[in-house]
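These notes are about the structure you will find just below.
Note that this complex is displayed minus one protein chain, with the remaining chains in position.
Chain lettering (A and B) follows the sequence in which the chains are written, and residue indices restart at 1 in each chain.
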Amino acid sequence: MSAENDQAVVSEGDVRQIASLARLRLDERTIKALTGELNGILEHVRVLQTLQSADMNDGDGTAAKPGPVVLRDPSAQAEPLPPGSVERIAPDWREGFFVVPRLPALDQGAVKESTP
Amino acid sequence: MNAHAIDLECVIGLEVHVQLRTDQKLFCADSTRFGDQPNTNVCPVCLGLPGALPVLNGEAVDLAVLASLAFGCVVHETSIFARKNYFYPDLPKGYQISQFERPLATGGCSTVETDGVSREVRIRRIHLEEDAGKSLHDRVAGSTAVDLNRAGTPLIELVSEPDIRSAAEARSYLQQVKQVLEYLDVSDCNMEEGSLRVDANISIRPRGVDELGTKTELKNMNSFSNVEKALDVEIRRQVGLAERGQPVEHVTLLWDEAKGDVRPMRSKEESHDYRYFPDPDLSPVVVPMDRVEAIRAQLPELPVARRLRFEGEFGLPAYDANVLTSTRALADYYEAVAAQTEDPKQASNWIMGPVLALAKERGVSPGDLPLAPEELAGLIGLVQRRRISQNAGKDVLRMMVYRGVSAQQVVLDEGLTQIHDVKHLDAWVEEVLAASPEEVERFQAGEHRLQGYFMGKIMKASRGKADPGEVSRLLLQKLEVRSPR
Partner (left out) sequence: MTDGLSASELAATVRSGKIEPGTVVAEAAQRAKIADAGAKGLNAFLSVQEEAPSVPDGALSGVPVAVKDNLCTLTLPTTCGSRMLEGYVSPFEATVIRRLRTAGGVVLGKTNLDEFAMGSSTENSAFGPTRNPHDLTRVPGGSSGGSAAAVGAGVVRCALGSDTGGSVRQPASFCGVVGIKPTYGRVSRYGLVAFASSLDQVGTLGATVEDAALLLQVIAGHDPRDATSASRPVPDLMERMYDGVEGLTIGVPREYFAEALDSQVRQCCDTGLERLRSAGAKVVEVSLPNTRYAVPTYYVLAPAEASSNLARYDGVRYGSRAANAESIADLYEASRTSGFGREVIRRIMLGTFGLSAGYYDAYYGKAQEARRRIARDFAEVWAAGSDLLFTPTYPTPAFPLGERLEDPVSMYLSDVYTVTANLAGIPGISVPIGAVGDLPVGGQFLAPHWEESRMIRAAAALEALMASEVRPIAWDTARELGKRM
């Protein structure tokens, strides 16, 4: 990503790319407005730049002192959802599956199952 | 095995995803059972419902540590779960909980033997992560069907350094990895069921150069032999490009088994910015050193060590030791049998031969035959003491397995006890010789191969019960006596 000028941290191009990463479809007006807003916010956040970066993995980010590793009780049973629960909330459900538009990899024929 | 051009070598790294054989998923209590009705082993956590939270399954950590130790890795006391953010319909939360900068284990290695040549392949890291669900493309017409039963199943990912130098070596590496994991009983390692998956990274470079060439990623290989074929094809493709002076592009390729070729994944060009960050819902994974040592103490004897011990302790040839240690169950079985027989080589022959054949016939592994080690040992003992003949023994084996009874029982039922009594044997030999005067003459004239003919007749007359060794001795004795000279 590149800055368009010294002041702005994000350009409209950057905003388009971020929107794509976040799976958002923004019209031109919104992109323009958001570019301004984000730069405004980032301007206020600039003060953080004076700090030394933390070792991110030194602790997991929770505020209170981290304790020993938390594990699930192996004897705890799964609590089944009431029958039909999943179907009831699904936007499109057929034969026990969640249904979505055909994935692009399908057009390639030989792939039965895809993982990205 | 190496690239066809004289001065190029291929550089291969493999990423192996292995499902851990836990009862429950990595972050929730749902079953990991394969083959159930779709979307039945699901709960708010693995469905990614609003408000759901993950809680770590300790059994998965233990198995991952065990695997890491078996590959000689350093197990880190603290490792961190990180979110790998991307969108895919079978990824319920829109991120996968994995490990990124602080994995569970690093710095291991695997000794790989390919066509008699042994090499070390270093293992860069082993980390824990959750599996995604399945997107099925022909289940519902015109759409993609999503089943989340598999979502949340614990995986370990083994990432090798790019130390592999040929497609055949890649295959050997995978077989070695699978064998070790099977010995540890941490996974079913079944590529058909998807409990073991492989992605490859391949590049080529002039031999002697340290810098890596542009790599391609290869996916969708569903068996070890397909991995080898796919790698061969891709290596040839890259070499072809190099020979034409064309660059290799950094692409992801899919192996098309039907066509026997690779093709680029035609998905929308994604910037793979996973935006990893430590998962704030989970505490760091802490495996104290004493726990690591306790798990290390549970390591079974690994395949290579066991093979060498079989050669040494039982005096078995390398071939036998290799076959018998191919799985832990088989090795355990062999040792149990060998402990109860006098001749370990006999035990080996019986298992490698008739037992394995019978198991294959019945479509099970030898350990699943209704043939307890002491039963087999008993049978071998009968043959050793010549109570029954070797051939009879093979028949007895079949009957033991199909009837589920002991060797003694079968022998009794079938009246197979080998006859040693010289009086009986004598009678049969005489009977046969008397019936074949012409052949006797020819034998005595020098056609000594007719011994086989006589033996056959005698064994037939005795309905296979005659002790062949004794019979042979008697026969030759009598033929000599009959000699005119």
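Going forward, a residue touches a chain if its C-beta (ideal position, glycine included) is under 8 Å from a C-beta of that chain, and two chains touch if they have at least 3 such contacts.
Predicted model only: the values in this text are computed from it and were never measured.
Q: Out of B:S166, B:S283 or B:S462, which residue would touch the omitted chain in the full complex?
A: Candidates B:S166, B:S283 or B:S462; residue touching the omitted chain: B:S283.
Q: Even though one chain is hidden, which residues of chain B still touch it in the full complex?
A: For chain B, the residues touching the absent chain are 44, 47-56, 83, 85, 87, 89, 92-95, 144, 146, 148, 268, 273, 275-277, 280-283.
Q: Which parts of chain A face the unshown chain closely enough to count as touching?
A: Residues touching the hidden chain, for chain A, are 1, 10, 14-15, 18-19, 21-26, 30, 34, 37-38, 40-41, 44-49, 51-54, 56, 60-65, 67, 70, 72-73, 76, 81-82, 85-86, 88-92, 98, 100-104.
We adopt the following convention: only the chains that are shown with their structure count from here on.
Q: Taking each chain's centre as the mean of its CA atoms, how far is chain A from chain B in angstrom?
A: 39
Q: Applying the document's contact rule, which stretches of chain A touch chain B when the two form their complex?
A: 17, 20-21, 23, 56-57, 59-62, 66-72, 74, 76-81, 86, 89, 94-116
Q: Which stretch or stretches of chain B touch chain A in the complex?
A: 24, 27-31, 37-40, 42-44, 47, 49, 55-59, 61, 80-81, 86-90, 101-102, 132, 134-140, 142-148, 194, 197, 219-220, 254, 256-259, 263, 265-268, 270-271, 273, 275, 277-280, 282-287
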